[in-house]
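Right after this comes chain A.
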Amino acid sequence: MAKKVAFLQGNEAAAQGALYAGCTFFGGYPITPSTEVAEVMSNELPKIGGKFIQMEDEIGAMASVIGASLTGAKVLTATSGPGLSLKQELIGYACIAETPCVIVNVMRGGPSTGMPTGPSQSDVMCAKWGTHGDHAAICLTPASVQELFEETVRAFNLAEKYRMPVMVMPDEIVAHMRERIVFPEPGELEVVNRTAPSVGPAEYKPYDTSFGDVPPLAAFGSGYKFHVTGLNKGQDGFPTTKAAWVQAEEERQIRKVDANVDDIVQFEEYELADAEVAVVAFGSTSRSARFAVNEARKQGIKAGLFRIKTFWPFPDKQIAALAGKVKRIITPEMNLGMCTGEVKRCAEGKTEVVGIFRVDGEPINPGQILEKIKEVK
Partner candidate 1 sequence: MEKKLPTIEIIEKYCKGCHICVEFCPTKVLEMKGFVASVKNLEACIKCMQCELRCPDFAIKVSA
Partner candidate 2 sequence: MSQRYEIRFSGAGGQGLILAGVIMAEAASIYDGKQAVQSQSYGPEARGGASKSEVIVSDDFIDYPKATVVDALLALTQEAADKYSHDLKEGGVLLIDSDLVKNVPPGNFKTVAFPIINTAKNEVGREIVANIVALGAMVALTGVVTKESAEKAVLARVPEAFLELNKKAFNMGFDKATAAQA
């Protein structure tokens, strides 16, 4: 049987990916350029008995998905820059309370209202450092409509597997462009469901580390009674200020991601085998970079592309290895150097890292990157 094919917008694909992953609850607030995600979910969720709610604000939207997640639902919200800033309070809550949820954040210009319809890649640091306190972050930066579908599915899997919020951050170009998408058959992509507790309600503790770094999460309304708080908590979920406990719990929450980077980090290497100049890029900019690399190769320049698919955790190991291999690294990005700084950190001075930054609402075009490749080769 031929697979279902459609010509979809990135945001529509993100919504379809969420549905494929088993999402049954969406809480959102309208914001350009992410609104199509909400629109598709409002249309599709009731058809499968799921719930869509448009909340009074971005914070309320984030709150509603955490509340719904605690009843066992797979949950999604979607937003963009200013909304992401507002959601940070409760993204932190989802981190400390270890509540799975997925946030699609479409990157537009900023800070503040910035450029609502212009593309940007300047929320990647907000994904990592936006909420206060120490916490782990997972952030995926897809580069095509098909990948936006697939990475949204993966985001749900990671959220459930590691009991934490996961962000999918397409830039406005990827979110709004349309491409052909081939829908995977049910079962074709892995779908991870929440691990149910293996003990009865009487013995259950929501943060029982005897089950490992990711303790099973029970659902409200399923016979289990437990307490959830945004305060530092003990294994039983109740607030604690016991120094040793707080330290151990904070470290465990970071370790959930740090000890599993190889499971989480995905990337793509293109023409890197003999490359002397490597372009490190993500999102739609990586597509410009690939175009430029092909052009450079035609002109006899050994250029290659390292495409970041998982922005957080950052592919430290891979970038460090790349830096030891190539003469120059070029980092084009639609911000003023956020990824560049990370690449420099990983490169540890082993190679020169040259950024191309654009924040004028226009994409970085292949010509700009090609020019830089020629300049530094």
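Per the selection procedure, all candidates are chains of the complex that A comes from, given by their letters.
In this text, a residue touches a chain if its C-beta (ideal position, glycine included) is under 8 Å from a C-beta of that chain, and two chains touch if they have at least 3 such contacts; residues count from 1.
Bear in mind that the values here come from a model prediction, so they are computed numbers and not experimental data.
Interface record for this complex: partner of chain A among candidates 1 or 2 is 2, by the touch criterion.
Listed in rising order, the residues of chain A touching candidate 2 in the complex are 5-7, 116-118, 173, 176-180, 284, 287-288, 290-291, 294, 363, 365-367.
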